[in-house]
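The complex appears here minus one protein chain, its other protein chains still in place.
Then we have chain A:
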């Protein structure tokens, strides 16, 4: 392609990735990568034995300095294929993406290049995320699959704004050790060429499928080498697409697979010690990256605001009221108690120290868990978290969707979109309460807030699409909240009046002939295929032109998305669906 020696070589390992590799290569191509020229880097794909290996000509239009080689002697472990790739690399800085299913964010390559310049023996590491509602080894057991993921990717226009990958990938692989904790491995890392040679590449003794702990081993050996320095790139990341991979996507076998990898490592190295030396951090690198990434990094921590410190004549009471209301509805102000209670989950008895110490975090040990909880609450992923239940607040939709709901209601008001606002599936009422507060603040005295719910939890599954999804009261009692309690919550917040109307009962019985007239905002949060379909069929025609249809579970629950997709295609609805976060989605009626 060019006679110039590239500055960067990146080895990408592929194995049976016909669906994933094209996206990965697009995400590495010059039309997507920012701040780096096509001639600055080369990408070397080593295919490790696919039945139909990828061909370079299929990717000719990417404008990428690309080689694709089939490794002649494929084995279940990619280690030898990687070392073969390393021997072909021409640049002084060489990277390995051990899993070709991992897409890159748009500033990744340039950030790695700049990070490497900060130290002559830089070990440049990146952070890994998994696409979809949660850790894929868990979500795939709950139905997360390629079609589901395709839908998420289609909803964010990632080709034009790759930073939105952060929005649909709330699960960060290193998050358990904390953002600034040591990494167990880096799925895409760059080292100076000489360092690769000193290390002898990856160690072929790691023979486990997928390489086992070879990647961790390589990183730790590099970091233990005197004079090297880890530089972790922030603001960027790699994003794992679901595929039949041996590690990330082993599903219920995942425990065994990880156990065997650890066993092999212990056998070869005689101990296991995460290398935790001093590190540097590089980034954030661009405005777009910092904005999206910051949301995930600092999610839930209210940023210090100028107007909180500067004395101003007329503080914006409206804005502050809504901020406070959101914090309370999400129980962001009560997270310490939630975290203390979480530490008890699963315990057979309450240790006496709980009452005197843990509850007040006297030992100061809950800070990490609290940070984690803040991030969880911001993105509304409480219900996906193994060690916790729904939040102890009034809504489980998380801050991002709550902010978005505010935008929907204020936009509808500002643009004069006619009609009421409605939520189908209200739980403890937080999202509806919030819509009511926004309406009242605007001075509106006409519009009604409609709340449709059984007020007794979800119906047991009756449609074939909902098979296996029994979220009914018997199994999930915490989802059953009485109308009285929701009314009480409205009253407690001073928001109960004649323009708050309830439609108690299962949607199948209540919605079709309900009194609801025109709607400006329709929020659906009933989880099931049946609940979503019944609500759309009964209410969609009442949504005014320009009105908002918000689907809470589009990303998080496959059957909900199926109902929406079927309804939209049956009705020929064309305005595109846009993801709000990893699960919420919306469109506006044209």
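Quick note on the criterion: a residue touches a chain if its C-beta (ideal position, glycine included) is under 8 Å from a C-beta of that chain, and two chains touch if they have at least 3 such contacts; residues count from 1.
Convention: contacts and distances are computed from a predicted model.
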Protein that the absent chain corresponds to, by UniProt name, given "Xanthine dehydrogenase family protein molybdopterin-binding subunit", "ABC-2 type transport system permease protein", "Phenylacetate-CoA oxygenase subunit PaaI" or "Acyl carrier protein": "Acyl carrier protein"
Which one, A:258, A:337 or A:472, makes contact with the chain that was left out? A:258
Checked against the full complex, the residue among A:346, A:443, A:464 or A:494 that touches the missing chain is A:346
Please identify which residue in A:58, A:145, A:224 or A:276 touches the non-displayed chain. A:276
Residues in chain A touching the chain absent from view: 176-177, 184, 255-256, 258-267, 271-274, 276, 343, 346-347, 365, 368-369, 386-387
